[in-house]
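Apart from one protein chain that is not included, each protein chain of the complex appears where it belongs.
Order as written gives the chain letters A, B and C; numbering starts at 1 within each chain.
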Amino acid sequence: MSISNLLENWSQFRHTHPVEDKPHDPYKWAMSIDLDACSGCNACSVACYAENNLPVVGKEKYANGQVMHWIRIEHYWDEDVGEEGGREFPDQGAQFLPMMCQQCEAAPCETVCPVGATNHTPDGLNSQIYNRCIGSRYCSANCPYKVRYFNWYDYPSTENIWPAEMTQQLNPDVTVRGKGVMEKCTFCVQRLAAAKVTAKSEGRIVQDGEVQTACQQACPTSAISFGNLVDPESRVHKQWRAQQVELDKDKQAKDEKEGGTELRGYRILEDMRPYPSVMYLERVRESAI
Amino acid sequence: MHRFLRISVLLTGLFAAVSVYAAESLQTTQMTEDSLGPLVEQPIEFPHNRHAGDAGKGGMEINCMYCHTYARRSAVAGIPPLQKCIGCHQGIESVREAPRIKKLFEYWDAKKAVPWKKVHDLPDFVRFNHERHIKRFVEQQNRPFQEVCGYCHGDVKEMTVARRSKALSMGWCASCHQKDHAVVAEGGTQIGSQAYWYTFYKPEATDGSTDVLKAKGPNDCWQCHK
Amino acid sequence: MKDIREDIAWAKINQDVLKSLENPRKLYWVILFIALAMLGVAVGCEVYQYEVGMGVANMDNPHMWGLYIATFIFWIGMSHSGTLLSAILHLMHADWRKPIYRFAEAMTTFSLLTAGLFVAVHLGRVWQIYYALPYPNERGTWPNFQSPLLWDAMAIFTYLSSSIIFLYVGMIPDLAICRDRIHEGWRKKLYTLLSLGWEGTDRQWRNFRVTYLTVACFLIPLAVSVHSIVASDFGMSQQPGWHITSFPPYFVAGALYSGCAAIITLFIILRYVFRFEEYMTLPILKKIVRLTFAIAMVWTYLNAVEFASVWYSHDQASKDVLIQKASGTYAPFWWAMIFCGSIVPLVLAFKRFQTNIPVLFAVSLLLNLGMWLERWMIVAPTFSHGIYPWTWDHDQWPSFVQWGMVFGSFGWFTLLFMVFCKVFPSVSMYEVKEMVYHRSQQSKKQEETGKFAAAGKGAH
Partner (left out) sequence: MGQRHLLAMYSNFDEAEAVVKELRSTQIKGFDVNRDLIVKSPIEHPEVEEFLGDKPVYVQWFTLGGALMGGLLGFFLISAAQANFFAQFKGGKPIVPLPPNFVLTYEMFILGGVFITVLGFLICAGLPARRSPLYSSTVSEDQIGILVKSDESAANTLKGIFTKHNALEIQEEAGK
């Protein structure tokens, strides 16, 4: 910390991200989820539990809304269920939407944390540092998607979520969180970091397909694709480009063209301008909510 | 009213005593004299000075990475398996009867690993990567092993049992990463390529030489905390 | 009616006020005991929550904040009355504030201390609270200065320390009186120490006047900034029902409102408990009541503006939250807030009730309740009906732990306040003397000019 550093680099410290320039190079992790392919099987959620040491809180706490799933499968039903001439069975019109932390570029949660436990990383992720968190829960209060989960109880110790032998199945690369800290989807950052270290030691950048998130890996219909948005060869980049979805826009080509298009890509709550990193491919329509 | 005063002084004293006692009793491990780390009692008092020390001082100058072999290829440096100790020591008859070696062979015969204790034990929420540091300092800059390891582990070749001699706090890590290191990039990867945000964290060439780069460490909390 | 009799002897003022340091009525001890018991409840709840986790407060995913934050705002708001009385009215030369400003200032200090506790109680990891302090540390990290919560911390620290200083500086001449008058004992030593050798010399008074005025000038913008920063905790976020431009003035008005209501309550209690009938007179009460009424109407207006602007905007999510407030789970409390905050104060408009102590006591309690409900209605409904439909959840109710903590905070505040009033003079002696002196000068002048108009009227 020094005043001279501040004054020397003043203009750089005043850069606004992400709209003023292209901040991410060589990595910008992003995702796209094809809802037309999603069958709502919950495999992604289960994989996430296993990969990220998520506590299984049990029926009672689930009912209390204290569940810890970093990725949740949301159900929406078509409006015409039960109406005259509508669908007879609600399950017929069910639509699924896997929702996890959207890793926003201009994340509402980041600015409000009093201790700076959640920050933006150079590769475009929204980091959450458990040990820095003091549990003010402001980030979650300000998250429009409400995808941040708070450790209401001390799951590993007092709640005894993992009895003695089961601790062996915990992922050693992920911190086991104690009570009173906020947590959320990390895009499996432990995998990303490992892949980056390997690639760097070999003097290259991470190739597409080299790293997968747990949910992507578990998805039986390959609805989830994940990768480096900066890399023009990556599947995710190609998908985003095909759908004409751009990171720093609050409205996409799909919505701007009149009379409908072939395009299916959009991001949730885009108009609030958090610039999320997850693109969804059509399924849940406004009429269905 | 003097009684009131006396009682409050007494209570304050009592409170202070109790809290000091409570704070002390939590500290179960014995601290080293310079209070940098706990004094760890190992099952076998391993003489680092004998193995790695300078030849002039009776050492054998064995490379750190001969035993801690994972340091150059993984996040953790690793403790050598018992097999490795035996591999050498079964051929060294001269010390075969020394008490420590005897103990070593006892473990070998019982087919049990030596329960070494961790000395440089970072908290669970910190993930230090040995590989990156070895790659950078040893492979790219050709600095001697013992110097590079010593940045964090101190002068182990002078110790018997390893002791923590650096603070290993976050600020201490940062104290290195904050420096503008003049790094000669000899081929290999671009140094510090992930360690920037906008331009001022990008590695930049210093005046005079195109090979010398100023690089800083990661400015990303998730690099160490996951 | 006169604010205060101008023929009270100065020595009698000393005597009467110093008596409050000696023997209050029995009710004092009853209040103290009840306060202690209430505090016990809160301590118990906090220990339980600390041991088990925040879950016992029965918060859940969308409902991340609950009564703690609401009560935190309530106590911060209550602190504004002290500044209003001591700083704003001081600058406006309203000398009827003089007998009552000391306890209002004490109220400021103690309600800020209570509010500060709620920040701690609310944290998931209160044992790491020092992470939020900006100090160079061995981790090389700093808190996030962009967070409104940090502004809060900074503002509250500034406000608390300035209030304590203001309270103390204003009390120095009185501490000197205590030093000279009180019998030997630990208290005399305390007063000797705290009065800093004050003797009332011309040099001391000269500098005192300027200092008091200057600090008062600083306190006014500070008080406004504190509550508008608390408002920005909500206004700066994107959540429907919070992201409202009129929040800062609305919060400040609410703060003054609840502060004034609390002053009426404590005025009535202190007047009885410490036998201050001579100083805390009904005409003074009447003035506070009128002030409260005016502020209540300002608050009502700003409340209406808030609803209107939400309704007028095209923000469907905000509209939905408003509809939810009026018709959903929180409807009874929301309507109770409207009733207590906007309808009940209409009673204060009637002259006959303006000095009716039982009525005022009841009304002031209702106003306080209304203002507490207001804070709860700001914090809670937004969580149950946010932007994202999947998270809509209207069935959440705070557990006994939260209620116990809120309940106990009143005990904590009362305890601190009552102990203060017993140890320090809660009526400013030297300023009451000034008031009496000026009034007597005034009436003397009027007598001399042969006009026998009622002396006290000029002040109205």
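The criterion applied here is as follows: contacts are C-beta pairs under 8 Å (C-beta built on N, C-alpha and C of every residue); 3 or more make two chains touch, one makes a residue touch a chain.
Computed from a predicted structure; not experimentally measured.
> Please identify which residue in C:W127, C:F145, C:F350 or C:W397 touches the non-displayed chain.
That would be C:F145, which touches the missing chain.
> In the whole complex, not just what's shown, which of A:M68, A:A107, A:C185 or A:V245 touches the removed chain?
Going through A:M68, A:A107, A:C185 or A:V245 one by one, A:A107 is the residue touching the chain not shown.
> Consider the whole complex, including the chain that is not shown, and state which of C:Y48, C:F208, C:F361 or C:F420 touches that chain.
Counting the whole complex, the residue in contact with the absent chain is C:F208.
> If you put the missing chain back, which residues of chain A would it touch?
Touch set of chain A with respect to the missing chain: 1-3, 5-6, 9-10, 12-19, 104-107, 110-111, 116, 119-122, 126, 273-275.
> Considering the whole complex rather than only what is displayed, give the residues of chain C touching the chain that is not shown.
Interface with the chain not displayed, on the chain C side: 9-11, 14, 134, 140-142, 144-147, 150-151, 154-155, 157-158, 161-162, 165-166, 169, 172-173, 176-177, 179-181, 196-211, 214-215, 218-219, 221-222, 225, 229, 232, 430-431, 433-434, 437.
Throughout what follows, only the chains that are shown with their structure count from here on.
> Select the category (line, ring, star, complete, other) that matches the graph of chains linked by touching.
Contact map by chain: complete.
> Starting from the mean Cα coordinates of chain A and chain B, work out the distance between those two points in Å.
Roughly 35 Å separates the two chain centres.
> Indicate the whole-number Å distance between the mean C-alpha point of chain B and the mean C-alpha point of chain C.
Chain centres of chain B and chain C, defined by C-alpha means, are spaced 54 Å apart.
> Approximately how many whole Å separate the CA-defined centres of chain A and chain C?
Each chain's C-alpha centroid was found; their separation is 43 Å.
> Residues of chain A that contact two or more other chains, please.
Chain A, residues with two or more chain partners: 132.
> Identify all positions of chain C at which a residue touches two or more other chains, and write them in rising order.
141
> Residue numbers of chain A touching chain B in their complex, please.
Touch residues, chain A against chain B: 9, 12, 15, 21, 23, 26-27, 119, 121-123, 125, 127, 129-132, 173-176, 186, 189-190, 193, 196-197, 200-201, 203.
> Over in the complex, which chain C residues touch chain A? Could you list them?
The touching residues are 52-55, 58-65, 122-126, 128-129, 131-132, 136, 141-144, 146-150, 153, 233, 236-239, 383, 386-391, 393, 396.
> Okay, in this complex, where on chain B does chain A touch?
75, 123-125, 127, 129, 131-132, 135, 188-189, 193-194, 196-201, 219-223, 225-226
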